[in-house]
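Only one protein chain is missing; all other protein chains are in place.
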Amino acid sequence: MSDIARIVSEIAEEMRQRPDRGDVATYIPQLARVDPNAFGIAVVDAAGNVAAAGDCEVPFSIQSISKVFTLTLALGKVGEGLWTRVGREPSGSPFNSVVQLEYEHGIPRNPFINAGAIAVTDVILSGHQPREALGEILRFMQFLSDDRSIYIDEAVAKSEKATGFRNIALANYMKSFGVLENPVDFTLGVYFHHCAIAMSCRQLAMAGRFLAMHGFNPTTGCPVVPDGRARRINAIMLTCGHYDGSGEFAYRVGLPGKSGVGGGILAVAPGKASIAVWSPGLDATGNSHLGRIALERLTKAMGWSIFGA
Amino acid sequence: MSDIARIVSEIAEEMRQRPDRGDVATYIPQLARVDPNAFGIAVVDAAGNVAAAGDCEVPFSIQSISKVFTLTLALGKVGEGLWTRVGREPSGSPFNSVVQLEYEHGIPRNPFINAGAIAVTDVILSGHQPREALGEILRFMQFLSDDRSIYIDEAVAKSEKATGFRNIALANYMKSFGVLENPVDFTLGVYFHHCAIAMSCRQLAMAGRFLAMHGFNPTTGCPVVPDGRARRINAIMLTCGHYDGSGEFAYRVGLPGKSGVGGGILAVAPGKASIAVWSPGLDATGNSHLGRIALERLTKAMGWSIFGA
Amino acid sequence: MSDIARIVSEIAEEMRQRPDRGDVATYIPQLARVDPNAFGIAVVDAAGNVAAAGDCEVPFSIQSISKVFTLTLALGKVGEGLWTRVGREPSGSPFNSVVQLEYEHGIPRNPFINAGAIAVTDVILSGHQPREALGEILRFMQFLSDDRSIYIDEAVAKSEKATGFRNIALANYMKSFGVLENPVDFTLGVYFHHCAIAMSCRQLAMAGRFLAMHGFNPTTGCPVVPDGRARRINAIMLTCGHYDGSGEFAYRVGLPGKSGVGGGILAVAPGKASIAVWSPGLDATGNSHLGRIALERLTKAMGWSIFGA
Partner (left out) sequence: MSDIARIVSEIAEEMRQRPDRGDVATYIPQLARVDPNAFGIAVVDAAGNVAAAGDCEVPFSIQSISKVFTLTLALGKVGEGLWTRVGREPSGSPFNSVVQLEYEHGIPRNPFINAGAIAVTDVILSGHQPREALGEILRFMQFLSDDRSIYIDEAVAKSEKATGFRNIALANYMKSFGVLENPVDFTLGVYFHHCAIAMSCRQLAMAGRFLAMHGFNPTTGCPVVPDGRARRINAIMLTCGHYDGSGEFAYRVGLPGKSGVGGGILAVAPGKASIAVWSPGLDATGNSHLGRIALERLTKAMGWSIFGA
């Protein structure tokens, strides 16, 4: 058993036993009924070895983690021109704030707050039908994970749509400034669906490999994105990936990462590993409570912090 | 000539010739009269070699870069308890905003916006006279740089004080919430003075070594701070070191860094080098225009980005 | 010719000649194509005499002036309980700000900013179909004006709906806080339609009589609202009726009033007169430029200011 495998296994065991588990998101029934005791972890290292433990094969709703991949697609489609539609500064605000949008005339601060991710989805959608755009996103996830079984949980998407008044507000607000090009319903339809993609930790860690490996997909040996773009996506994950807990995550974990309200976190140790953790209970900033703690343990044990090994 | 020395030399030459130089800060005469054509750079690598070029020996006003060192001192004095007085999240606001303070009841978001740095200075001051606290800060800088010639520019400190109404407002505002313990005048006196420390790029790069070298001071071989603390200070520099241009700096340069309105930037390549650049012209976010560009060149040439070599 | 008739006539003549006319709203074509040289005025005094001049018979889009009448209906329906759904403080913000909504958890500050008027419409709608609610509002206007010819301009309503992203955002944002009870589309449908009611100055001045006459409708001799409620609606018009120009209107005109982006203003001189003016050009705060000036002239000439005859 490798060092990584042993450490991953120990972390999973420790997390399984901790009584502090955070609070599971309850705004839609599909998330509310997830088992709060679930914990999964998967690490893919530079050599392609996978170390996984706990509920590492259980699909969960990746939610905002999908924003890393839509950002990647949108940069592929329009390049640096994307930054006329969305900023790349940390927000200092909750993930669904409209205040920032008003002060900055409808331009979201970064692609990882909800407004920014909706703007990014609008870029991917332009020139396509919603169904096509969504298919492109899903196929991209399947390609990166090398796993055709990844699917969209339609019940989650439907619930998100039925209760997503705040996101509808954000989208219409941006539309009023001309930041969205497509009909609001179309853009939001794609957005709600890509947030409803279900993946396991193993699948997610596989999907994140290109960010850890200079833009390459180790399965195919081909670049997914240029080296510099992978670095830049990592930079945005570091500064903006955990909403108003981004500073905390950088301080404690020291890796680029992106969290989702389903309790998942994708983290990247550049040159070393792609990591996915999942524990449904959230902390006060809306990020997975045990997920963050598990990553802190892992980074420390492996010496993977980007701020000094 | 080493690779680093050659690259540093080329960068200095290129920066010397560029016509775009940003705008020199003019709010006090001492900064306004600095030569906009100045450019200096100094790099100290892990082996202790120094590569320097341009105006690398000219002292300039380090201004907010001093906040890295007062943060280090305050953490040494009160440890993690510091975080009850100041947050560590990026601000999404200009460096001197009072809005954030009102919404968060007088607690500054991080130690690198002005309000946060004033709160940190207040921590250092507690139990001391202003003169003693200031002496401690200055001696710390001299010790880290291994250079007793570092001094405080009294004319700068005096001008800052005479025109620093915004900082006086911030300090009194925090005092109204009980965030400051000492008399406002005392705390601000120390703050204005440590921002007025004058250092050259060479001295500054030397002073930053402990952040690049796991907390060690290579001159003495003794730890300045524990390894983990150096990492954590680097994390805060990455997320908060360039005010509302922090995301941009992470995106383009990919190193922890702290800028000052005097045109200096201290950057840290963990495990590899401590770097100081200086060019007085600022960009729209108040950070050195050519300083940032020079660091972008250097990081790319050396493969030092923390987001993927 | 009475004094009022003479003054009204002189004001209309003066306004007709002034070169400064403000800027006509252009966000929908139906408003953009209105003649900027139009000016109408109508005054109904306590004895029921009507003095009118200029384009006093030309119907214009009353827009936000309709909010006075929906407020009256909603108070009639749920009484003081209305104030759990909307506040009654001036806003200190533009008419369509979302910032205030975020800070006050979805409760609009007053019934005259857009968000507040949408919440009021939602109250009227509850228990009804949109068509019924709209019919009730229209019949109320016809009853108050004693004129069955008042109509809704469907083209305006349709344009408002097609471009009203900001209002859609506000409504969904309130819905996310549970402030709206009905489907957002239903509430907005009624809102966009009642804002599209077209009336002439004469009709509007007639409709406002109950506010000037202690709640009575002089035509029928019956109370429309209790005396105290008329006073209270007047109070809200005074403090909130001109968005972020409410203080200015109180300072210069000294009467309760409500403006609309179509260039109309309804003003009330308690115990003395109901007044309607119309001039399509708006000032920087979105209120009729010449309308306000005309009212200032009239109040001064008649000694009608509520702040001291």
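Worth pointing out:
Just so it is clear, A, B and C label the chains in written order, and each chain counts residues from 1 on its own.
We adopt the following convention: contacts are C-beta pairs under 8 Å (C-beta built on N, C-alpha and C of every residue); 3 or more make two chains touch, one makes a residue touch a chain.
The structure presented is a predicted model; accordingly, all values stated were derived computationally and were not measured.
Note that the undisplayed chain, when the full complex is considered, contacts B, C. Taking the complete complex into account, B:V99 is the one of B:V99, B:C222 or B:A284 that touches the chain left out.
Interface note: of C:A155, C:A235 or C:A284, the residue touching the hidden chain in the full complex is C:A235. Annotation: of C:G87, C:G106 or C:P130, C:G87 touches the absent chain (contact as defined above).
Hidden from this view is one chain, which touches chain C at 87-93, 100, 109-110, 211-212, 214, 227, 230-232, 234-236, 238-240, 244-248, 250-251, 254, 256, 270-271, 305-309. Across the interface with the omitted chain, chain B contributes residues 97-99, 101-103, 165-166, 168-173, 175-176, 184.
FYI, only the chains that are shown with their structure count from here on.
Using mean Cα coordinates as chain centres, the one most removed from chain B is C.
Centre-to-centre separation of chain B and chain C, using mean CA positions: 55 Å. A separation of 32 Å divides the Cα centre of chain A from that of chain B.
Annotation for chain A: no residues touch two or more other chains.
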